[in-house]
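First the structure, in the form of structure tokens, and then the observations on it.
In this view, the complex is presented without one of its protein chains, the others remaining in place.
Letters A and B mark the chains as written, and numbering starts fresh at 1 in each.
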Amino acid sequence: MTFTVLSFVFLFCGLTLAQDDANANDIEINGQMQSVCSPDMCDLLIKFGAMGEKLQVIETRLKETETRLNNSENRLRNSENQIMDLINKERTKVIFSAAAGGSGDIGPFNTATTLIYRAVITNIGGAYSQYTGIFTAPVAGAYYFTIFYHSGGKYQGKLLLFKNNELMVMTHDHQSDVDTADNGGNAVFLQLQRGDHVYVRLDENCYVWGYEHHTTFSGFLVSQI
Amino acid sequence: MTFTVLSFVFLFCGLTLAQDDANANDIEINGQMQSVCSPDMCDLLIKFGAMGEKLQVIETRLKETETRLNNSENRLRNSENQIMDLINKERTKVIFSAAAGGSGDIGPFNTATTLIYRAVITNIGGAYSQYTGIFTAPVAGAYYFTIFYHSGGKYQGKLLLFKNNELMVMTHDHQSDVDTADNGGNAVFLQLQRGDHVYVRLDENCYVWGYEHHTTFSGFLVSQI
Partner (left out) sequence: MTFTVLSFVFLFCGLTLAQDDANANDIEINGQMQSVCSPDMCDLLIKFGAMGEKLQVIETRLKETETRLNNSENRLRNSENQIMDLINKERTKVIFSAAAGGSGDIGPFNTATTLIYRAVITNIGGAYSQYTGIFTAPVAGAYYFTIFYHSGGKYQGKLLLFKNNELMVMTHDHQSDVDTADNGGNAVFLQLQRGDHVYVRLDENCYVWGYEHHTTFSGFLVSQI
């Protein structure tokens, strides 16, 4: 930088440095000696040089600032994407509870039948269908499901929770003439892919009680994967 | 930009361009021809012009940098708010488990009675009161509740989970002389508004077993809405 200042000063003042015998501030213009490097002119030149130097410093600082800003913008973009991911995950709510509904016994039927829990209590995300009894995973993730049932003793109570075509957990109790009421339940965490089905089957010749929200099916998305 | 350089050069050097017959570097000052545009002076002027140009470029870059920084600051503020929302949601923990407690049968009573689970196991967020048996939602959201009970066969066991004045789910078993013990439970996801109450009623003339953490009431905030 100092070199810059000097170069401007030498540019004019330096011209006569080799002419020690002449007036140091004089220069010949059209045959006449003139001071092109009067103290004031020198001052201007020094100031001009200093300004050039300052400009250089500022340009360097600006360049650094631009580089840092580029960097910050990239980091900010990355952060924004991560935040969107978190928000999207937080916003993806899949939570349902439904009861068997009806006014009394459901079943027995002579074949295993998907139990349709018709009385929806909660269905955030709409993944459970009260028309088919089937829960369809809207996103891949770990889900929790829990079932409870009540039944009389006249027939077996027997519910089987399936993931697609695979039995996951079950609950059942025996037919009994003396034990006139049974309760059962189960729960399970399942890793599901988007589109996987989870539903509950009432086994053949079994029944459950469909009144007063005794027999329920609930689930929620614990965590996307 | 080039125009700027030229304008400075023309400012001095250009003065004599129209005077082709005169010395191109001369200008008349007080009746004397003087070179105001000696090669060195021209060099200064060119440098001065270049500096002006450079300053213009820097000013433009700085303006762009300021604009980008304004933009980044706005985005950063937005991100910070979103992060605070996420952190606040993450920090809002409402999780409880309590057991009926006591040393044996609770009930039967001749009217339905809110069952006070006196033995708190967990009560993060303090939303469950062990003095009233009532859970009060501290924030709007989707909550999970689950109840389990054990009882003898001498009387009915019958628990009803209410949201405010509305029956949500229940569990019960019959009185029986031969089946001397009953178990039951249920679970439900509920959408609650801030201040909503959730509690469990022991139905009239029913009882549950209050010893050894058989009969429990648990819940947690799944997700704010």
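The definition used in the following text is that a contact is a pair of C-beta atoms (placed from the backbone, for glycine too) under 8 Å apart; a residue touches a chain by one contact, two chains touch by 3 or more.
Just so we're clear, the structure is a prediction, and the values are computed from it rather than from any experiment.
Q: Of the residues A:128, A:144 or A:199, which one touches the chain left out of the display?
A: Reading the full complex, the residue touching the unseen chain is A:144.
Q: Pick from A:65, A:136 or A:205: which residue touches the chain that isn't shown?
A: Considering the complete complex, A:65 is the one touching the chain left out.
Q: Could you list which residues of subunit B touch the chain missing from the display?
A: 8, 11-12, 15, 27, 29-30, 32, 34, 36, 45, 48, 51-52, 55, 58-59, 62, 65-66, 69, 72-73, 76, 79-80, 83, 86-87, 90, 93, 95-97, 99, 121-122, 124, 146, 148, 150, 178-183, 185, 187, 212-214, 216, 218, 220
Q: Spell out the interface residues on subunit A facing the chain that's missing from view.
A: Interface residues of subunit A facing the absent chain: 23, 26, 32-35, 38, 40-41, 43-44, 47-48, 51, 54-55, 58, 61-62, 65, 68-69, 72, 75-76, 79, 82-83, 86, 89, 142, 144, 146, 167-174, 176, 178-179, 182-191, 222-223, 225.
Quick note on the criterion: only the chains that are shown with their structure count from here on.
Q: Between subunit A and subunit B, what's the gap in Å when you average each chain's C-alpha atoms?
A: 12
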